[in-house]
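Up next is subunit A:
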Amino acid sequence: MSDLSVAPLASAAEDVPETVLDVRNLAVSIRTPDGVVNPVKGVDLSVRKGEILGVVGESGCGKSTTIKGVLKLLGPNSTVTADRIELAGHGDISGHSVKQMRGVRGRAVGFVVQNPFGSLNPIYTIERQFYELQKAHGTGVSKRQSRDIALAMLDGVGIVRPERVLDGYAHQLSGGMAQRVVIALATTLSPPLLFADEPTTGLDATVQAQILDLISGLVRDEGRSMLLVTHDLGVIAQYCQRVVVMYGGEVVEEGSVHDVMVTPTHPYTQKLIGSVPKPGEKLNVAR
Partner candidate 1 sequence: GGGGGSSDGGSDGVLSLAWSSTPTQLDPNVYTGLSWVHAVDGFMETLVEYDTSKASDDTVLGVDAVKPGLAESWEVSEDGKRYTFALRKGVKSEYGNELDADDVLWSFERMYSNPASLQAGVLLKSANVDPDEPVTKIDSHTVRVNLTAPSAIALSVLAYPIDGILDSDETKKHVTKEDPWAADWLAKNSASFGAYKVKSMDPGKEIRLEYNENYWGEKPEITEVIAKAVPDASARAQLLMSGDVDAIAEPPIDQLKKIDESANAEVSIQPDSNRHNLSFNLGDKALADPRVRKAISHAINREAIVESIYQGYAKPANSPQASGLMAGQPETGAYDPALAKKLLAEAGVDNGLKIDLSFSTARPGPYAENLARLVQSDLKAVGITANVKGVPSPADFEAAVSDRTMQAYLYSERPSQPDLGFSLFLYLHSGSALNKVGFADDEFDSIISKVLVTESGDERDAAIAEAMDIVVENEPIISLVEMPDLVGISSDLKGYVSLPTGGMKYDELKRG
Partner candidate 2 sequence: MSLVEISDVVKTFAARQRGADPVQALKGVSLSVDEGETVAIIGESGSGKSTLGKAALRLIDVDSGSIVVDGDDLGSLDARRMRAKRADMQVVFQEPFESLNPRLAIGSIIAEPLQIHRPDLGTTEIRRQVVQTMERVGLPEASANRLPGELSGGQQQRVGIARAVISRPKFLVLDEPTSSLDLSIRAQVLALLAELQQESRMAYLFVSHDMHTVEWISDRIAVMYLGEVVETAPTRQLFDAPTHAYTRTLLSARLSADPRDRHAYKAFAGDATVRQTSSEAST
């Protein structure tokens, strides 16, 4: 990672606890015109330093809602409750106000989502979006410096001619490049923890692999931690250290990737793992 990037938490680096994020009993309820829904019902999970924690589960089981709930990113019609949300260096953030959360977001926790085009502002240049980020966190970085930092960040995520990207707009990028830009933005302020919500879904297999390599490199080389939401068991198997399996808004199984995937205990996990087609084998189809 570039030396130009700001590392505001450097002083706290020595006493970073083993656990970077510890969530206890997180529950979310959302009021909708059709009634109240509870997509997340008491989730516990923790991310340790230097690891990639995978979160799997079928569509709608509450994966995205869980991580949005942690960052208080859900809309005003939602209620998030938790016994505790410990974030290294910030203590329990479960009672944080929106204003306090602003300091956490982007700085302590970076966030990458599935649709890179949707994540970038279509009207502003990429450069401006880097600068807005600096401004928002009051880093006191000038426009010039911001550009230099951005150039370095883009270089860091493997973009060949970063100047051209900086001066352009989101729609001029390919999907893989746009996702790289998003990752660069998410890591500009060197957050020790990254949330990635299906960062490669919809990308081509080859590009997908590049992006996964990139983010796993960011964790490995720079001592970060990451929470990676995916529904691709291949991704879990290849990139994660530990995995959390969610079902119907609850965590049904948690453990090291090897344990969970080779010897799943929960019936849902078993079904999930059994449903990956293996040539020559009859599919484990449970209707």
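Heads up, the rule we're going with is that a contact is a pair of C-beta atoms (placed from the backbone, for glycine too) under 8 Å apart; a residue touches a chain by one contact, two chains touch by 3 or more; residues count from 1.
Candidate selection criterion: all candidates are chains of the complex that A comes from, given by their letters.
Because the structure is a prediction, the values reported are computed rather than measured.
Undergrad: Given the candidates 1 or 2, tell me which one touches subunit A in this complex.
TA: Result: candidate 2 touches subunit A.
Undergrad: Write out the stretch or stretches of subunit A touching candidate 2 in their complex.
TA: Residues in contact with candidate 2: 58-59, 158-161, 174, 176-177, 180, 204-210, 212-214, 217, 231-238, 257-258, 261-262, 271-279, 281-287.
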